[in-house]
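The structure appears right after this line, and notes come after that.
Note that this complex is displayed minus one protein chain, with the remaining chains in position.
The block that comes next holds subunit A.
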Amino acid sequence: MSRTFLGMPATAPRGVGHLRGDEPFPAAARRGLADPQLRRNLGHATTTIRAKSGAVIRELPDWEQLRAAGSAIKADVLARLPELLEQLEAAVTAAGGTVHWAADAVAANRIVTDLVAATGSDRVIKVKSMATQEIGLNEALEAAGITAVETDLAELIVQLGEDRPSHILVPAIHRNRAEIREIFLRAMPGVDPGLTDDPAALAAAARRYLRQTFLTTPVAVSGANFAVAETGTLAVVESEGNGRMCVTLPETLITVMGVEKVVPTWRDLEVFLQLLPRASTGERMNPYTSMWTGVTPGDGPQAFHLVLLDNGRSAVLADEVGRQALHCIRCSACLNVCPVYERAGGHAYGSVYPGPIGAVLSPQLTGVADNASLPYASTLCGACYDACPVKINIPELLVHLRDRAPHPRAEAAAMAAAAYVMDRPALYAAAQRGARLSRLAGRRGRGLPPPLSGWTIGRDLPQPPPRTFREWWARR
């Protein structure tokens, strides 16, 4: 059966990974909105990052030219994606690496699990990677008896707190220092009971806790920020040094990368290495960027595996409007400027990709029917488009996806009825007089009765005027 469909673009399969929430966005958002601590933490964090990012972006006189170049490079990548991936494969292979292809999360998890099992290790160290979160790799490894240790500080906070990530860049953004201290005291083996909530002390506790694990684990799993087709070079951008540990210390390195992360030429990195840090952490450059090409004899891992992941990306590529979501370089600038994200929090989106980019990427990866509420998780204010360093027109995508999302039958019936009435002047005038009668029925802003009440949950119903324009005109 599957052979019949070989070659058809496909969405990410159900039942594996973290692209679908348990409930629609409005229901999940209500919980976030009711949590004042969460809103305070998010408000503080997003305000801080907006100021930092804005300051370092203003330092560059050519930010807009860099955005234009970044957007054009990504459009070119999508137009030549199969060819660039073949070129990347050839370059990585020539440099001593091995390339694997995974059609979906199930295939990718199996490939990585088999590779780890072949080394004989029952533990891997991981550097933060959206792709491996997306496919639920940690759960798959655990099912095979392999422990995955997250080494990014925020990921560690999430893992020790048995929590879920809520931000692309800072997965524990919903936690403040006091909460992090409590999590460490409760769940970090060997932690100093006198630990304070000073961020430097919390970072030092993570350093002590993970150092021995770094030195003794023979396999690491990473994601990739960029892969250069021309040279086979992989790049991981990070801050703490845990990424350097993972790509340097183990004997075996396994990198899982969404297919859209390929860039054509080495020179293209001159664009993205300027865009990403300033848009993401608000730094001129992040503390550490590691680049490697296959295997370097005597330096770093002597076995390198690159897993190229589709998992719904082919379905996104098939939509000529929607495919620009694949430009995303995971900077999270759109989250930090979004009034909806800032109030609802990342968990409300149900997917590992929250915020505006998540609202357009998740429904496309899964098929719109599986994330039908996400294209509505926005006011269409457009701040995300302005902030995006690769100029993804997120508002345009949201509207496009709303059009493709299944609409309730009552809505279609109401729209058809409105069209019928508006086509007939006598009926329309009667309807307007009828609407005026509702002034007698209740106070301003009162909701509509079921089944139309859904419309007025989050909106005031406009007050009908005492006299319509047509009546006023007729009496002049």
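One rule holds in what follows: a contact is a pair of C-beta atoms (placed from the backbone, for glycine too) under 8 Å apart; a residue touches a chain by one contact, two chains touch by 3 or more; residues count from 1.
Everything below uses one rule, namely that contacts and distances are computed from a predicted model.
Missing chain, UniProt protein name: "Lactate utilization protein C", from among "Lactate utilization protein C", "Sugar ABC transporter ATP-binding protein", "N-methylhydantoinase A" or "N-acetylglucosamine transport system permease protein".
The missing chain, though absent from the display, is touched by one residue of A:Arg39, A:Arg80 or A:Arg436; that residue is A:Arg80. Per the touch definition above, the residue from A:Met188, A:Leu210, A:Val340 or A:Leu397 contacting the chain not shown is A:Leu210.
Set against the missing chain, the residues A:Asn242, A:Thr255, A:Gln324 or A:Asn393 yield one that touches it, A:Asn242. Between the chain not shown and the residues A:Thr48, A:Thr379 or A:Ser453, the one that touches is A:Thr48. If you put the hidden chain back, the residue from A:Leu33, A:Ala68, A:Cys381 or A:Ala431 that touches it is A:Ala68.
Annotation for subunit A: contacts to the undisplayed chain at residues 2-3, 6-10, 41, 44-45, 48-49, 52, 61-62, 65-66, 68-69, 72-73, 75-76, 78-83, 85-86, 95, 100-103, 107, 111, 151-154, 157, 170, 172-173, 176-177, 180, 199-200, 202-204, 206-207, 210-211, 214-215, 228, 231, 233, 239-242, 244-245, 248-249, 259, 264, 266-271, 273-274, 277, 281, 283-293, 296, 298-300, 308, 310, 313-315, 317-318, 320.
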